[in-house]
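Okay, handing you the structure first.
The complex appears here minus one protein chain, its other protein chains still in place.
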Amino acid sequence: MSLSDFIPFVPEIFLAAAGLGILLAGITLGKKGVRTLIGSGVAALIVTAVLVWVFGRPQGGPQVILGGMLVLDNLAVFFKLIMIAASIIALIMSAGFLERSPYGGGEYTSLVLFATVGMMVMASGANLASLYVGLELMALSVYILVGYFKLEVKSNEAAVKYFVLGALSSGILVYGISLVYGTLGTLDLRGIHQALAGMAKLNWAAGLGIVLVGFGMLFKVAIVPFHVWTPDAYEGAPTPVTAFISVGPKAAAFAMFLRIFLGAFEPNIAAWRTVMWVAAAATMIFANTAALTQNNVKRMLAYSSIAHAGYALMGIVAGTAMGLWSVMLYMLIYTFMNLGAFGFVILLESRGYAGETIQDYAGLAKRHPAAAAGMLVFMLGLAGIPPTAGFMGKLYVFAAAVQAGYVGLTVIAVVMSAVSLFYYFRIVVQMYLHDGEEDEPAELIRDRWVEAMIFVCVAATLFIGVYPGPMVGWARAGISALGLG
Amino acid sequence: MAFLVAHFTQIVFYVLALLAVLGGIGVVTFKNPVHSALSLLGTFLMVAGLFVLRHAEFLAAVQVLVYAGGIMVLFLFVIMLVNVKKLQPEAVFLSAQAPMAVLAGVLVGALVAFGLLAGKLAAAGGVPAALQTVDGKVLGNTEAVGWLLYRQYLVPFEVVSVVLLVAMVGAIVFGLKSASLDRGEGRAER
Partner (left out) sequence: MDQPLIQFIVIPLVKIVVILAVLLLIVAYLTFAERKILAYMQVRLGPNRVGPKGWLQPIADAFKLLVKEDLVPAKAEKFVFMLAPGLIIIPALLVWSVIPFAPDTTLFGLLKQPIPPYLTDINIGLLFLLGVSGVGVYGVILGGWSSNNKFSLMGGLRSAAQMVSYEVPMGFAVVSVILMAGSLSLVRIVQAQQEAHLWFFVPGILALAIYFCCGVAETNRNPFDLPEAESELVAGFHTEYSGMKFALFFLAEYANMLVIGSVVALLFFGGWLRPFPSWGWLGFLDIIPPFFWFAGKVAVVIFIYMWFRGTFPRYRFDQLMHIGWKWLLPLSLANVVIVALGVLLLKG
């Protein structure tokens, strides 16, 4: 291993170093430096994105680097850029929020950067060891971010719940990995694929390992019945953090999920597919139903994100090349829609507190027509109505499921998408058909950076919805990675 | 005597394994947290013995150095600082959840036991030398671990160092008393 082997790893190294620098700068700058720190964090992320594009792209086919720990392929580049975009948008959205709070910005920004490093390792891991440590880096940073507002009881509660359940799921995951390693003798994803393919009959211990790894992964992407931490964690976390964890870590977990299940465990797809089928169906049914009764927007969006993980899981159930790239596309689209929706939650303020109930949106269309229109786009997108990108995302996932012969599952998904319209439109109805009843209606905070980010998300949601071609093509290039092409 | 000599490794293994399991049971059954911690210490030492038996001397030493010498000391330190004399029975067993927990535990235990008994664990199991060898070169356990850790597994190793840093940052973020926070400035925002 020579120094030049590290060149493709430069983006991650740079980002981690930037995280360290910002951590130190945060101590000297203190509370006044929030904007500077977040600005430099964003700059570091942009540089990282460029570095990924320059150094992190595969030349020719997928390249295994650094002792088989990481792989360079289009899937990795795709997910890395999604995550970096999510981190950038979430960081910019946090600036004003953090400035209005009594908490400092150094640790916050550097934790977001460290989480991004972890996610990037997850996206390009080619070995269960590197995937797992990437996951832990991301998860640990995120636990701290969730509890970052340490004087808020809700934030504490959310962090503790998230941490305890996350640690449990990591334990399950590692136990599964240890069984897989014990039976197959390798942690390398390709090695596992070969070993499983060469096995006439699935070894029981290996099967148990696969099941436990599956449970761990379902936990991380919040699939029923492993979703119970999600609403509490999302509700209690500081809103920009909620926005961040609902997209970045979710995309990273899906990247890892794809690599492990459609890459390494693919020879045994018949064995685990049924479990995933049931989980996807249960998730869509349960999450969409539960979201109907939520009055807190953050909780509602939490259930909505669980439901979306259920839709995305259909692509993995399909197990085909199209299933794979449709999940990638879905994650891209979902990232922008969800970040945009949370942008409004950050901005809405009701009597000095965050406006988190659905009633706070009453009459928004009259007072802020542009904002209401933006929120409408995101609600339509999340519900999957054309011409937004949400429709395209669902279309491809459903098509992949149908193509693989999962008509029943697709029917459930379509029906539950219709159900989801009810709760997304509760907000729309409040905005357009109700007046603010109270003497002091909820107000939008003026924060041009958040507004700009919301605008970016609106633009992306509409653009991909109208003209999905380039994104589809880009996602399709990712499939070469796992040998499914 | 001949039996002892012929089956020396197995006998030592079963003695160590039995003691390790007993220690583990002690951890959850002792009422006094200090006794539980001591029990865990015993388990750690027995596990170190098991490592030696598998010719993983380096792991054994690190097990003693890190777990017994470092982590358990901090456990005891915390136990003594908060001075928990005896756990209340209701704190030990959350009574309402106990039957569910037992049921879930038995089910998972049965699943795992069945998987392990019905399946075969293949890796390096039979060859102790495998723990001393990398790519056919026999180096000794310490060197083999170092070789793998700093070459093949360099990326996870470095990422783990960032994980530890993040854990430290987290502990400080949650633990540090900040002057501006104590005055409660700007608490209204969320």
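In this document, chain identifiers A and B correspond to the written order of the chains, with residue numbering beginning at 1 in each.
As a working rule, a contact is a pair of C-beta atoms (placed from the backbone, for glycine too) under 8 Å apart; a residue touches a chain by one contact, two chains touch by 3 or more.
All values reported here derive from a predicted model rather than from experimental measurement.
Under the touch definition stated at the start, the shown chains contacted by the missing one in the entire complex are B. Among B:L22, B:L50 or B:V64, the one in contact with the hidden chain is B:V64.
Of the listed residues B:L19, B:V34, B:L50 or B:V112, the one in contact with the hidden chain in the full complex is B:V34. For the chain missing from the display, the contacting residue among B:V73, B:L111 or B:I172 is B:V73, taking the whole complex into account.
What chain B contributes to its contact with the hidden chain is residues 32, 34-35, 38, 41, 45, 57-58, 60-62, 64-65, 68-70, 72-74, 76-77, 80-81, 140-142.
Everything below uses one rule, namely that only the chains that are shown with their structure count from here on.
Between chain A and chain B, the centres computed from C-alpha atoms are 31 Å apart.
For chain B in complex with chain A, the residues that touch the partner chain are 111-112, 114-116, 118-124, 151-156, 159-160, 162-163, 165-167, 169-170, 172-174, 178, 180-181, 184-190. On the side of chain A, the complex with chain B involves touching residues 1, 9, 16, 20, 23, 31, 66-70, 97, 100-104, 107, 110-111, 114, 117-118, 121, 127, 129-130, 132-134, 136-137, 140-141, 143-144, 147-152, 179, 181-185, 203-209, 238-239, 352-354.
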